[in-house]
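Note that one protein chain of the assembly has been removed; the remaining protein chains are unaltered in position.
Chain nomenclature is as follows: A, B and C, assigned in order of appearance, with residue numbering initiated at 1 for each chain independently.
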Amino acid sequence: MTITVQARVQNAASHDVDQAMMLEMYRYMLLARALDERMWLLNRSGKAPFVISCQGHEAAQVGAAMALQQGKDFTLPYYRGLATVLVMGMTPREIMLAVLARAEDPSSGGRQMPAHYGHRKLKIVTQSSVVGTQIPHAVGVALAERLRGGDALAWTSFGEGTTSQGDFHEGVNLAAVMKLGVIFQCENNDYAISVPMSVQMAVASVADRAAAYGLPGVKVDGTDVLACYRATRDAAERGRAGDGPTLIEARCLRLTPHSSDDNDRTYRPSEELKAMREGDPVARFRLLLREQGLLDEAAHEQLRLRIAAQVDDATAYAEAAPMAGAGTLLDHVYG
Amino acid sequence: MTITVQARVQNAASHDVDQAMMLEMYRYMLLARALDERMWLLNRSGKAPFVISCQGHEAAQVGAAMALQQGKDFTLPYYRGLATVLVMGMTPREIMLAVLARAEDPSSGGRQMPAHYGHRKLKIVTQSSVVGTQIPHAVGVALAERLRGGDALAWTSFGEGTTSQGDFHEGVNLAAVMKLGVIFQCENNDYAISVPMSVQMAVASVADRAAAYGLPGVKVDGTDVLACYRATRDAAERGRAGDGPTLIEARCLRLTPHSSDDNDRTYRPSEELKAMREGDPVARFRLLLREQGLLDEAAHEQLRLRIAAQVDDATAYAEAAPMAGAGTLLDHVYG
Amino acid sequence: MPELTLLEAIRQGLDEAMAADARVFVFGEDVGRRGGVFRVTEGLLDKYGPLRVIDSPLAESVIVGACIGAAMNDARPIAEIQFADFIYPAFNQIISEAARIRYRSNDDWHVPLVIRAPYGGGIHGALYHSQSIEALFCHVPGLKVVAPATPYDAKALLKASLADPDPVLFLEHKKCYRLIKGQVPDGDYQVEIGKADIKRQGSDLTVLTYGLMLHYSLEAAEVLAGEDIDVEVVDLRTLRPLDTATILASVRKTSKLLIVHEDNLTGGLGGELAAIVAQEAFEQLDAPIMRVCGPDVPAMPYAKPLEEAFLPSPATIADAMRVLAAY
Partner (left out) sequence: MPELTLLEAIRQGLDEAMAADARVFVFGEDVGRRGGVFRVTEGLLDKYGPLRVIDSPLAESVIVGACIGAAMNDARPIAEIQFADFIYPAFNQIISEAARIRYRSNDDWHVPLVIRAPYGGGIHGALYHSQSIEALFCHVPGLKVVAPATPYDAKALLKASLADPDPVLFLEHKKCYRLIKGQVPDGDYQVEIGKADIKRQGSDLTVLTYGLMLHYSLEAAEVLAGEDIDVEVVDLRTLRPLDTATILASVRKTSKLLIVHEDNLTGGLGGELAAIVAQEAFEQLDAPIMRVCGPDVPAMPYAKPLEEAFLPSPATIADAMRVLAAY
């Protein structure tokens, strides 16, 4: 069963997403973008050796995360999940502490590369760099939930390249067999570093693969935050009702090189890069809000300034915070 | 795309399978069955510590292997592949040498458990006990074939339980992406040791999974040797023409416990075991041949005796052959 | 105290642990209806139901991976790998994930997970149902590796593994399953992870060993006793972290060290043991450190003469003891 979620909301006053929520969504998208852009500046100025972006994925992530219950549902995002973890409760300061590898970084105390999010209190599960390993974890989180009779969901994200891994197959399959409350979000941005989607699979859509596992596969425009919200909300309802997992494919854009170590001009035609900018999910949602009279220029400028101040504060806070110290190297190998 | 191959031939004189070939198919099926039964006798009499059967899979294997080119195409069968390797050229003596772990065993010199077939001259690729690992190998064999510009096929088999492994996913996917000349034969006998198919997947058919990879998925009655032959012949044509891989699901019966170490009465209802006997592919094909006047009682008895003599000869030969000697323990770790 | 086989002791440990803590569940191939291919989990499905005794798909990576997730959501999973030889598809989940989660999250997330795996040979298992896998895991910080050789130790160490806040690989020697019997108390008693046990006191030389080889070494030591050579046999029980205090005390006392394991020689645990002793007890050593180990071939072959040639025997161990004693 493949479901295609309506890609475009015609009416902001549609009963399921109220105006306050739409503005909240936009705020998170803009915050994620602003933090992300600041990271690149820190990278260029030599302060952050490594940056990996969520630019172009904001709508998919904010839409999805807004449909989850913060503090209750588990998220297992991958390294592009900046917008996800913001919605789930991480603060700009916490993000910047990781970017600058500070001792106070809640994800890892400066041990992991930035963008390897984790935060137990917020039920954001620690991740490694090894792609796809979080998929079985999400299934296990849901399995434990069933064991105790709870109804928290496990939500996990990954790129389309990662669906080539055995762990994707084994994890999705197990969740389908056991009908567990998992939401699998594939953020398909057409590339795995330099490798196009056509090398990862001989089919046109990751969502179509769901049929092979016996779970619903949902295709959604990953630059449309409202469509993403609805897709996840429906999947969450199914999951919480005990009707099993859902595979959501959100078509996203990778607006940056793979990471600060990459140079995508060697493998991406410049017209493609230019064309992509047109689809920028943040600009797109801003336009919608303006068209619908929800956010005029002045209000937008105010929001932008507020966010810039937050980003400045986070950067300053993290820069002033102490580095993770050499003396902690041996801590916490065992409990 | 899922194709269901006509399960029942109405007419023995159908132009694509002549009478001689039908008799040859039957001979291989009967030979496999006779060898298999003898192995169990050797097991019960304490001469063969381990036996694993192809009983109930003969039609799927003989049908498939008859559609391949012996000496040219590569086969990577799994441990139930006795009938496969007979068609590909292994002799009863060679089989029995492995059953009794003799030095002369061409598969492994008595190093592996019986039924871990391998024979380089016959292009039967060595297998391990770790299920599913042969699937990527088959893809690689076909990749090398493309590199050199040859058109030999790679045929591999595995059980439905094994499709839960990551290696199944990664291998089938790669073959589909590269459009390689591989035939994946899943011999679905409803069980992985004690675990029913419903625990392995939430879908009704392994062939349906092909759609997720972009290759044809073919469902065939694995107790109908002619249907199996046709399915593989068509897949072989596609593969040799450069049209890529095929996934064939042959529904088989496991007429025995998983292996001589198993006792399936603890998990299989006895009615199921009884009902299954009715579908015995060897008996079924014999009936067809008799109905069509190709093999009367007298001819059948003659064939049976000839095969019994072969099995006796193979057993006697292997029993007289020297065990693999302790002095060879260290040989061939490196070349 | 009832006498149980190693297998029965493990089953009893599982049963008691499941009865005591509703968070404990068992996940693996054929563990339910079939009770495991070795029957270790027999009876548990009837007693604890299908929510807690779960037949998994045939996929080791997700067996371990899902158990990691479950452990992070406050369950106490026991993953069963049907044969240790089939643990490699799960290697990534064990090494990259289970073992690194506490460290990489700076103590925020933990993985209290037990992975049970029947290992070792001597049971006609051939190349892929006989392997010793411990060295590959003993190298991994964040993981604990336990390999009890007696029913008494097995039950207690299983409980200790379940109580441990970190992932534990629990190795069960297949040949010991039914061969080794011993007294096992009902209910709880303590054997700590990380503590070796001197199974035989002696003064002339130290043997460091574990698993099936413990029993062979004890047999050999008995033979040597008849030759007036007094062998101390240390059962490591936990392979990581090693009990270096007990190891070094024994070697300092006897001044001679023989290491015995079934796993392949090169790169086996014996290397680490030798290195520790050659650094820490060099002054007390009176002889070269000797190793009697499985040879450097992939694993033990099927044919009986080959299987026997692979396995160190009480006789080959006794020979090495004699050489060392005479040094």
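Going forward, a contact is a pair of C-beta atoms (placed from the backbone, for glycine too) under 8 Å apart; a residue touches a chain by one contact, two chains touch by 3 or more.
Here the structure is a predicted model, which means the values were calculated and not measured.
For the chain excluded from display, the touched partners among the shown chains of the whole complex are A, B, C. Residue C:Pro141 is the one among C:Pro2, C:Gly43 or C:Pro141 that touches the chain missing from this view.
Touch with the chain omitted from the figure is made, among A:Gln112, A:Ser157, A:Asn173 or A:Thr232, by A:Gln112. Checked against the hidden chain, the listed residues B:Pro77, B:Pro106, B:Gly161 or B:Gly222 yield one contact partner: B:Pro106. One chain of the complex is left out; on chain C, the residues touching it are 61, 85, 88-89, 91-92, 95-96, 99-100, 103-104, 127-128, 135-136, 138-142, 240, 242, 259, 264, 266-275, 277-280, 282-283, 285, 287-291, 296-299. Residues touching the missing chain, restricted to chain A, are 49-50, 101-103, 108, 110-114, 116, 128-131, 161-162, 164-167, 192-195, 199-201, 261-262, 266-267, 323-330, 333 (touch as defined at the top).
Those residues of chain B that touch the chain absent from the view are 74, 105-109, 111-112, 116, 118-120, 125-126, 128, 130, 133, 135-148, 154, 166-167, 170-171, 173-174, 177, 331-335.
Basically, only the chains that are shown with their structure count from here on.
Between chain A and chain C the centroid-to-centroid distance comes to 41 Å (mean Cα coordinates, whole Å).
Taking the mean of the C-alpha atoms as each chain's centre, chain B and chain C sit 37 Å apart. Residue positions of chain C touching 2 or more other chains, listed in rising order: 56-57, 59, 61, 89.
In chain B, the residues touching two or more other chains are 164-167, 199-201.
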